[in-house]
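First up is the structure itself, then whatever we jot down about it.
Removed: one protein chain of the complex. Kept in place: all other protein chains.
Moving on to subunit A:
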Amino acid sequence: MKSAFRNAYLTLCRDSINPNPTSSFPCLLNLLPAISTSPSRSPFPGAHRNKALHSSLFASPCSTSMAGGEANAPEPCSSLEKQFAAFRCQLDDSGNIRERIRVVVMEIESASRLMQASVLLVHQSKPIPEVLEKAKAQIGELKELYSRLADVLNACPEQYYRYHGDWRSETQTVVSQLAFIHWLETGALLLHAEAEEILGLKSSEFGLDIEDYLIGICFLSNEMPRYVVNKVTAGDYDCPRKVLNFMTDLHASFRMLNLRNDFLRKKFDGMKYDLRKVEEVYYDVKIRGLAPNGESIGDEGIQGQS
């Protein structure tokens, strides 16, 4: 009997015969209503139904009266429905939070774009203090925006990393700009704690993720070759040495980290090309005797040719 069914089943599958089966349904549906409505009145529908159905599966055919019960009455699966209704509520809430985050993040992005636009003038040999003053005008606003973001997240404690992806890349950009400004100002690297302080973030509540910070610093490194080239073009021959020292230290520091095969690793791997580019500029300047302290090579001829 069993194998006959199996064979016939396979045959039918293959040939996709499709006769009308409706004649066999009514008798099944008639069996249903008696049990199907009772569980919904119980305060614990699930528990109630478990008992009712405990022996229904894999047991004698007479106890299978729940089959197809949902077809005309939504009641019997109320426990299931209730749970899913609750999920919808929960997910709606998190969708709303995401929406609120998105609004703030868009403002962060536009503020950082303004800052970026001001900082970029540094490549056009505008006096640095002037450039910095304009760029730093945005910092107050960013601080304000991040505190708003923290407020949104405070509504759902312990879920910082659930939504983390929504502000990651914007924050990385902000960090890279702040670090660039800081470097232009002091010649030193903006540390994680300093970045948090500038943005008014507190590690205990809404902190700056260290990986985001490090990626931001990698972006800073990407900015350096262009800066050096433009500085030298504008006649600042000492700049490559300073930048090279900084980049060498930075690269050495990054190599203290054990990275996974992720985005940060990729950015770090790219850093050596920035370093190389800066080295090349430094080399060119030096070999032509342009460097102010031009130690060994003072070949006027090369300088004349270039």
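We adopt the following convention: a residue touches a chain if its C-beta (ideal position, glycine included) is under 8 Å from a C-beta of that chain, and two chains touch if they have at least 3 such contacts; residues count from 1.
FYI, contacts and distances are computed from a predicted model.
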| item | value |
| --- | --- |
| Candidate names "Translin-associated protein X", "THOC6", "Ubiquitin-conjugating enzyme E2 J1-like" or "3-methyl-2-oxobutanoate dehydrogenase (2-methylpropanoyl-transferring)"; UniProt protein name, chain not shown | "Translin-associated protein X" |
| Residue numbers in subunit A that touch the chain omitted from display | 1-2, 4-6, 8-9, 12-13, 17-19, 21, 23-24, 28, 46, 49-50, 53-54, 56-59, 61, 64, 66-71, 77, 79-81, 83-84, 87-88, 90-92, 94-95, 158-162, 164, 186-189, 191-193, 210-211, 213-214, 241, 244-245, 248-260, 272, 276, 279-280, 282-283, 286 |
